[in-house]
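Of the protein chains in this complex, all but one are displayed in their positions.
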Amino acid sequence: MRRVATIVTLLAVVFALVAVSACGGDSEPAAEGSANITFWTGFTERELGVMKDVVADFEKQHPNIHVKVVGGIDDDKIVAAIRGGTAGDVLHSFASDNTGAFCSNGAWIDLADYMEQDDISDDIFPPAPRYYTQYNGTRCALPMLADVYGLYFNEDMLAKAGLSGPPRTMSELTDYAKKLTVRNPDGSLKVVGIDPLDGFYENAAAHWGPSWGADWTDDSGKSSLSTNPGWAKMLQWQKELIDWYGYDDLVRWQNTAGDEFSPQNAFEKGKLAMNVDGEWRVAFIKAEAADLAFGTAPMPVDDAQPDLYGSGYTTGSIVGIPKTSKHQDEAWELLKYLATDTGALVKMTNGIRNVPTTSDALMSTDIEPDENFQVFLDIFGHPETRTTPITVVGAANQELFDAFVTKWQAGKVSDLQGGLANVDEQIDAQLANAGGAQVP
Amino acid sequence: MLERRRSRRKAAWRRRGTVFAFMSPWVAGFSIFFGYPLVMTAYYSFTHYDLLSSPHWVGLANYRYLFQSDQMIWPAVSNTLWLMAVAVPANAVFAFGIALMLSRARAGIGFFRTVFYLPALAPPVAATLGFVYLLNPATGPVNTLLRHLGIEGPLWFDSPEWSKPSLVLLGIWGVGNLMIIFLAAVIDVPRHLFESASLDGAGPLQRLRYVTLPTISPVILFAIVIGVIEALQYFTQAYVASTIAGGSAAASAESANALGYPLQSTLFYPVLLYQQGFRYFNMGYASAMAMLLLAVAFAVTLLILRNSRRWVHVSGAMR
Partner (left out) sequence: MGARLGGDAMTSATVGAAASAFVRRRPPAEVRRRRFLLAVANHSLLIAAAIVFLAPFLFIVLTAFMTNDQALSPDLWPHPFRWQNFADVFHNAPLWRYALNSLIYGGLATLFLLVSSIPVAYALSRLRWRGRHAAFLIVLVAMMLPPQVTIIPVYVMWAKLHLVGTLWPLILPNLLGDAFSIFLLRQFFLTIPEEYIDAARVDGCGEFRILTTVVLRLAKPAIAAVALFSFLFTFNDFFGPLLYTQENPANWTVSVGLSQFRTLYQVQWNLTMAATLMAMAPVIALFFLAQRAFVEGVTLTGVKG
């Protein structure tokens, strides 16, 4: 009996020691006069390495601030951590969608005072990033690197099919896609020209919409999915192409496609001839598939609206400070550096190949030239380039619509116009009710 | 005389003290982690609460949204009901069937028993991952084998019609625990009952129906109750399957949106509750959903137990 008790006690002590050591690692006391802050970012692997480099430069300029960089953070983690009181001091999110939510409920602090104190005006940001980092007059975030979407195409495959130059209209795109598709002897898809299924890689309504001149809201701010003709056109076009492939065949093919952010990416592996993707892919291809002969171009546009050609969709990363941070002054220093320092932004641009978000950085001569990347810089500057509206319910509007699009593409919707009107109603209802009376 | 009474009273007090001391951990645990939260869930269900600011009262608004406007509720409820109606009997039938076969086997019982029990040991996440891979419509072994037989296999986890049956298959694979319980019960059926039945001219099927089944009816009840309870809490397999299958090619950041993939066919009630409460942090609304779940769990369990008195035989040998 006593032996059992001893063993149990010993085990308990061992476990307790291990437990304490395993979870006590994070907080080391800061030296006098200095601060330890944590920077949460969504980047991983190679891209995270670049961020750590940039942060190291910052630490050299501010020797009394030590920054711990944590990668792989997504919005779910941010949202949960702020509520649990365990979030970092500077937070980076890939999706500007949540700006509305963060700013309106005070999760991220209002930066107006800090900006005034350091004499920073938000004109230094181009219009789109300036828009998606504030909500209703409250600026709780700054932009840090933007994303621009365009068309990637495999030059070898195009040449082999006798096609010259990228497609510029949707009917050309359809034509190209059909010519570039290759099937296996048993009928299954081997190489797909372009995959229009929503949810695959970067396919989302928001990314394809601008090609059709489609807007999410009308002038009065109400959801315009059913009233703006671009959406219906887009959905019809997608469905026709999907039916040509065969919905089941396309789903089966998707299951042979590698992970989007892995070296088995279908486009990089030659399983996909053309793909809608962001400007970061240029760096990924350089690192993972250097032999791939590819080209980039703006998205093809609606045949009826040729003037749109050269524009595209943009959104970007946002950085801010959660209200739970205990070192807001030091966090602001890092934030200011990441968002406004031209050297830092250029370094990030060269390493990660995202678009820099200050006018100064955009025009910097230190950006390493790359003709494929230049295409995206041009799209970014095009006046017709669109971004998604910032709402207080975050990306709920996009999620609702994408859910509908998926259903439509699977052939489960018989009344397109009615379905679109229904989604409009849902979006408007959510927006009207958010933050108070009814629910989510 | 007085001495004895006093000592008896002292003993009674000491006994009560002992009981209290022994029960105290559970009493404390029950109050803190069950009683109090139950009351608070009810309270939160009448508020709008996102954990960033204090809850603010909205009356019946959450319930109104729940019963009238939320388009996700109906899929969640019907999926969970479907699971109860299909998975519970399927598991019971397979567990019983295998147990029956095992009980009749002459050789290698130990080996077979281990084989059928082993999958039940696989951690649910690992098992689900394995099945998602196995049932991969293009490259998974199952469809590859079917193709060799000339059959074009379905899209399994990628198909709204086949995703729930795929989950049921996963459940049947893991039926080992239930099978062991059925096995013990089947073996325990007294032989003399069989013999008198065959004397009366009963064939094997009739013996099954009139001897075996009634005798093991408490275990059947147990299987049903456990199955229903599990269906009402079903989360892990649905979460893992939908996020893996749904996210198989998509951007990693939006895994929460893949819940219910494809087309909300794997959106079960507990999954929706989790999404509302811990992804969107609509805690007031999620609490309203939790209250509904409580009511349904209560009602269903009561229904089964009340109904069971009719067909469950509690014989002398089993309690």
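A and B label the chains in the order they appear, each numbered from 1.
In this text, a contact is a pair of C-beta atoms (placed from the backbone, for glycine too) under 8 Å apart; a residue touches a chain by one contact, two chains touch by 3 or more.
For clarity, every value in this text was computed on a predicted model and none was experimentally measured.
S.K.: Which one, B:61, B:180, B:211 or B:259, makes contact with the chain that was left out?
M.R.: Missing-chain contact among the listed residues: B:180.
S.K.: Would you mind spotting which of B:7, B:53 or B:139 touches the chain that isn't drawn?
M.R.: Residue touching the absent chain, from the options given: B:139.
S.K.: Can you work out which residue in A:104, A:256 or A:422 touches the chain that's missing from view?
M.R.: Candidates A:104, A:256 or A:422; residue touching the omitted chain: A:256.
S.K.: Extract the touching residues of chain A with respect to the undisplayed chain.
M.R.: Listed in rising order, the touching residues are 1, 8, 11-12, 15-16, 18-19, 22-23, 25-26, 44-45, 72, 76-78, 80-81, 83-86, 256-262, 264.
S.K.: In the full complex, which bits of chain B touch the chain not displayed? Write them out.
M.R.: 15-16, 18-19, 21-23, 25-26, 28-30, 32-34, 36-38, 40-41, 44, 51, 98, 101-102, 104-107, 112, 115-119, 121-127, 129-131, 133-134, 136, 138-139, 141, 143-144, 147, 173, 177, 180-181, 184-185, 188, 192, 195, 198-199, 218-219, 221-222, 225, 229, 232-233, 235-236, 239-240, 243-244, 247, 252, 255, 270, 273-274, 277-278, 283, 286-287, 290-291, 293-294, 297, 301, 318-319
The rule is simple: only the chains that are shown with their structure count from here on.
S.K.: Express in whole angstrom the distance between the two chain centres, defined as the mean CA positions of chain A and chain B.
M.R.: Here the centre of chain B sits 38 Å away from the centre of chain A.
S.K.: Per the contact definition, I'd like the list of chain B residues that touch chain A in the complex.
M.R.: Of all residues in chain B, those touching chain A are 48, 50-53, 56, 58, 61-62, 64-65, 69-71, 136-139, 147, 155, 158-160, 246, 248-253, 255-257, 262-264, 276, 278-282, 284-285.
S.K.: Can you list the chain A residues touching chain B in their complex?
M.R.: Interface residues on the chain A side: 42, 74-76, 79-80, 82-83, 94-95, 105-107, 186, 188, 199-202, 248, 251-257, 259-261, 266, 399, 402-403, 406-407, 410, 412, 426, 429, 436-440.
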